[in-house]
Structures are given as C-alpha cells and as structure tokens.
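The structure appears below as structure tokens.
Complex shown without one protein chain; remaining protein chains in place.
Then we have chain A:
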C-alpha cells in the first residue's frame, strides 16, 4: 500500500480532484462575467436538465457519434490496417517513405496541420479547388462534417498503421502459407487466420482512437463548429458555451457528461477485451 501511495496521490490530485471540481462547478450557475461570476448561484441539476433538453446538445452528441464512428472506428482503423497490410510485403524503401509521410501527419502540431488544411480547403485560392478545377467551392461550409472526418482520418491514421504493423508481425507466416495452400482467398484469410491473432490489438486500438477522437478539439480550429452548428462536436460545444458564451457552470456540466460517456466507452471495450482473454 505504501508503494502505491505516491501514485494514488497523483491520481487524486490530477484526476479525481478535477473531476470532483467539475462536478461542483456543474451544479452552479457560474459565468465568465456578470454577477454570476462574482457570486455563483446553486442550481442543483438545472444545468444537466438544460443540457439534456437542449437541441444543440443532442445535435452535438449525434455529430460526435458520427465523427467518431466515421473518422476513427471506420476511417483510421480500416485505412491504418490496409496500409499496414500492404506495406508488410512492400519493398523496404516504399515502406520507409510511406511510414515517414504518414507519421509526419501525426507528429506535426495541431495548429500547423490545421493551417495547412485551411490553405488546402480555402474557397478563394485553396489547393484542392485548384487541383479539382472547382474554383469557389466552399468545402468547410458545404460539407463541414465530411471535412472534419477527412481531416481526422488523415491526421490520425498513423497510429493505427503503426499498431497494426506490429500486430501483423505476430501472425505466423506459416499459417498464412497454409491458408494459401488450401486455396483461401484474402477475405477468408483475414477472417480466419489474421483476425483471431490480432483481435486484442484491434480492440485496444479502437478504444484509444475512439477516446482521442471523442475528445478532439482540432475540428474547432478548422470549422469553428459551424456553419450553423453543423460541425459542433461535444468538445467544441463545451468551448463555445463555456468560453465564448461565458457559461462556465453549464460547460462544466457538459464536461461531466462527456467524462461519463468516456468511462462508458472505456468499460465497453475493456469488457470485450476481457471476454476475449477469458
């Protein structure tokens, strides 16, 4: 017990305390300016009631589910796996180049990446419009969700690719050979030979990228949550209500709801993982 005490103290200071503090702020009418900044009022579960009845919150939750589902669970997962699978048998210099390019997208600071994407998507002189010959197409305004989904796939695929590269290395070549000898097609091989070996990796990877994407704030820098809240995922919603709108208490209540959703997601995956190992 004595040995884990420092760790527990750290957890208490940096995880438990902020969570409880958020819980506390969430029951207040507490604003960035105005009289509720000086003397917050206790409103009990009022903020939670407001959030759960606010169509903007529902919209935001739906968008977040779509954003996570399309860009992380499907996009990064599938693309990362495909890259890893293709690169496994590729020449080493091809692997090196592709690895470097994909990793670059991952290691660059978010603000830099967003700046590049703004230059890419700009409706006046953007690179994409120049390439496609579609001057004036406003990608971020007409397809805000698709924009942030594509952005997040591009940005985050590297992690899945790295993880799956390592995982695929653990699939014995002899089993793949055997499958091929017996005439199994690529899909069949994937299902019966590869997946059973890497199921744990798939779950762990999906858990991590789901949580990261769920809490990702980068979309704000690209679309500002707009137009008309059409790319306002939960982290963006929290920022816009609590900082731009100055409703710190309300923002805290939503943050706590997000925390609970995060916990639920984590528990869900951990349960799947445990079932596998049992």
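Quick note on the criterion: a contact is a pair of C-beta atoms (placed from the backbone, for glycine too) under 8 Å apart; a residue touches a chain by one contact, two chains touch by 3 or more; residues count from 1.
As a working rule, contacts and distances are computed from a predicted model.
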Choosing from "Phenylalanine--tRNA ligase beta subunit", "Aminomethyltransferase", "Sugar ABC transporter substrate-binding protein" or "Ion-translocating oxidoreductase complex subunit C", the absent chain's UniProt record names it "Sugar ABC transporter substrate-binding protein"
Checked against the full complex, the residue among A:4, A:112 or A:131 that touches the missing chain is A:4
Which of A:135, A:172 or A:245 touches the missing chain? It is A:245
Residue list for chain A contacting the dropped chain reads 1-2, 4-5, 8-9, 12-13, 16-17, 20-21, 23-25, 27-28, 30-35, 37-40, 42, 123-124, 138, 140-141, 223-224, 226-228, 243-246
